[in-house]
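Notes to accompany the following structure.
A single protein chain has been removed from this complex, and every other one stays in its place.
Chain lettering (A and B) follows the sequence in which the chains are written, and residue indices restart at 1 in each chain.
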Amino acid sequence: MKLIEDADAEALRRMLAGDPVLVDVIPAAEAIPELGEGMILHAGPPIGWERMCGPMRGAVAGIAVAEGWASDLGDAERQARAGAFAFHPNHHFGAVGPMTGLTTRGQPVMVVENRAFGNRAFCTVNEGLGKVMRFGGNDAEVLERLRWLRDDFGPALGRALRRMGGLPLKSLVARGLTMGDEMHQRNVACSGLTLRALAPALAETAAGTAALSRALAFIAGNDQFFLNIAMAMGKAITDPVRGISGSSVVTAMSRNGTEFGIRVSGTGDTWFTAPVEMPEGLYFPGFTAADANPDMGDSAIVETIGLGGFAMGAAPAVAGFVGAGAPSEAGSFTRRMGEITLARNPEWTIPAMDYLGVPTGIDIRRVVETGIAPTINTGIAHRKPGIGQVGAGVVRAPMACFTQALVAFADSVGVS
Amino acid sequence: MSAVVLNEVRKGFYLDSVALMRLSRSIAEMAEVEEAALMMGTPANRQIMAEAGLLVEAGCTAGGGDLVIGIRAATAAVAEAALAEALAQLDRPAIRGGAVSAWRPRTLRSALTEMPDASLVLISVPGDFAAAEARKAIRRGLDAMIFSDNVSLADEAALKREAQALGRLVMGPDCGTAIIGGVPLAFANAVPRGAIGIVGASGTGMQEVSCLIARGGGGISHAIGVGGRDLKPEIGGISTLMAIDALDADPATRRIILISKPPQAEVAAVVLARLGRSAKPATVCFIGARPMAMPANATQAFTLKGAARAALGLAPEAPAPIPVGLAVPAGRRRILGLFAGGTLCAEAQVLLLQAGEPVRSNAPVPGAAREGRADGGHLLLDLGDDAFTRGRPHPMLDPSVRDTPLAEALADPQAAVVLLDMVIGYGAHADPAGHLARMLAAEPRSGGPAIIASVTGTEGDPQGLSAQIATLAEAGVTVAPTNADAAGWALRAIGAGTRR
Partner (left out) sequence: MSEENRPSLLDRPVKVINIGLEDFARGLEARGVEVIQLDWVPPAGGDPKLADLLSKLGS
């Protein structure tokens, strides 16, 4: 249909024209004025306390204590059960968050501005590995780190970024792809490139050498530091693609630990959801698949723009996460994702695949036609709150999201 | 816990965390190993190992750039063995380059990004889906060969009309044979390239004719299958006409052969008129048709053998001398034919009818009767017919389809001759003669009917023509040089005379 072809061409144009720049770190309440007391943004499609998985509940309790809304974790849970908190998806407020993805007014958020369209998107600062709130961790160590991020690190990073005039991300990601990152499970190169770019400005604007040292060490010690930046970038790139009548391009993929949800440009802000699947992958010592929580997080926004599982060919080491796949087969994932996308990103290319561009613009028609579900690289959370990450792996988006979306999309263009 | 925990630190040894996780899993899966981990010695990782009960004093000295191996096992011996294995795996050189890629495109669209200059799709998916795949192909500028059957006549007509408008050729549905530019597609034989182009609505007919041309010293420019229903009025010969156009325009083709069942008069008229507009000489073999008016540049052939001979510029009839000693049981004159090739079955029927012998078949040519109650008369069966292949492979792929009817024919008290075909070549069963020989060896044959067969194939075929013939001869089968001669010998053996 001409209508769909034109709409998809426009969607692709907008997606590829995106010019994301990391410009600032500001309190979430400033970034999202609607974000009031007792309001908690979470990963994935809408969900209330009663249907939340364990790690999400653990994170809710932790953040309520950190925000000073509850005296302790037990009090926080009692309040949550009693309906004291208002839950909304990050995606409804221009934000994204990894795993549990909680965003509340007091947290610092990184701001990515899409300079081609003028829109902004937000994501909290990555806490590092181990026991962290995004995996449901909520002990004293977790809460102390959150306070440090809010009071020291966030403001310092914001000052540095403002001093630099922002950190352009498109070229940085292009370099990261040539250095073995796919921006979801592997952000080693981009985190390093970011640190290299930030260090002088951080030094100039730091409150003192001790603060500077801790800030630099924090970034340097976290191979996944860039993930949250990549996610805000993904959100900043996809938001202008939303709401193009007749476009079959996916604008968001996200999971709340209970459901997987997608949004499609031509069907506006409707979520098409299905029960989330269990990731398949490798576990840290002492943990097995029996410990795993179902898949979770807004991080699949990076797959939505052609990174993560879609860019597996750039990161052969990550291919091992599927278990059976040899690193030499990494390119197969990227090629397979190429069957469900409309284009190759000419600026984000993979050297080992003869500079093939990452597959971009997921078309729900092609997903349903081929039966090939988007492959998402993901971290695996323990099913109990407070334990944290227990592994990493791969999860497929449930096909039911796409078949539902296709029926609604067909209806939106007058086809039944 | 009385387990033994062992640590070893490799200073300055970096491996990607994913590679390490895979190694960890393989060591942890060793018998009697309780837990194992190989990690870079960052504080966070050492903490994880400590909590997993995998860290002892030795490992605590590791830094972030060092690799820590931690193993917990029931006994020291097991732990030592696991550690040795871990070290061995670490030091093993990079493993397997593997195949170039296990990835295969799922859709035509992505196959075309891999091979933008693809010329043809060969489709053998279930019939319900075949037309849709072919439609995608022609819309993207490819020609299509549809091996699949069970495509509705309406789908075939719509597909071919669209293809015609796009200037693309659809071979099939139910097209088993083509040779394009020397490339055999699906079922075809190793024949030399030459000046004779074939258009055929019949796969085995094209195979027999192309093999006889090859054996007669000629060669094939292209053999274009069109599918068995192309000359039905609903289709109107769209692909046949396009194939004639293509051969007419093809400089390598100097002579054209058309092979089909007899079409309806109006379709025949259109096709013959098209042939008549060509400057190239043509041979028309509407197998089973009566003599018809032909354009000035065309001659009609009545058998496949006749078509091949005409195309080679030879006299139409040249019966092979009947072998000495071919005898049939006294008092019997029933011919039972069991054919893998539908057109070979038709050719045999034509020859029996020409000799004045009434014949029945499940796929009767004009003048033959539809298979009815067994009445002792001649019966020639097309075993490629749906009734025999439902839920089974075609007899060209699986010769055992013929086993049961053959056993029945051999035991038939009136059978004088059992008439068979062997179709070899690319795509066909690896050794149909060998299968038949093994089957015959297990059958009591004394006093039974004579078995006469022919082999459709060439020396260059994977099965080898002479090897198949030798196998048949050893099994007591009388092997005729052509399918037509096999039928002729059967007729002579029962004392019938060929009149033409």
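Here is the rule we use: a contact is a pair of C-beta atoms (placed from the backbone, for glycine too) under 8 Å apart; a residue touches a chain by one contact, two chains touch by 3 or more.
Keep in mind it's a predicted model, so treat the numbers as computed, not measured.
**Q** Among B:121, B:159 or B:241, exactly one should touch the missing chain; which is it?
**A** For the chain that is not drawn, the touching residue is B:121.
**Q** Who touches the missing chain here, B:62, B:151 or B:169?
**A** Of the listed residues, the one touching the omitted chain is B:169.
**Q** List the chain B residues touching the unshown chain?
**A** 104-108, 111-112, 114-126, 129, 132-133, 137, 139-143, 147-148, 166-167, 169, 180-181, 183-186, 222, 224, 246-247, 249-250, 426-427
**Q** What chain A residues would touch the chain not displayed?
**A** 1, 4-5, 248, 363, 365-366, 368-371, 399, 403, 406-407, 409-410, 413, 415-416
In this section, only the chains that are shown with their structure count from here on.
**Q** As a quick test, compute the distance in whole Å between the mean CA positions of chain A and chain B.
**A** 50
**Q** Looking at the complex, which residues from chain B come into contact with chain A?
**A** 16, 18-19, 21-22, 24-25, 28, 35-37, 39, 42, 44, 47-49, 51-54, 70, 95-98, 101-103, 105-107, 109-110, 113
**Q** Quick one: which bits of chain A touch chain B in the complex? Just the residue numbers, please.
**A** Within the complex, chain A touches chain B at residues 128-130, 221, 282-286, 317-318, 320-321, 326, 328-329, 331-332, 335-336, 338-339, 366, 369-372, 391-392.
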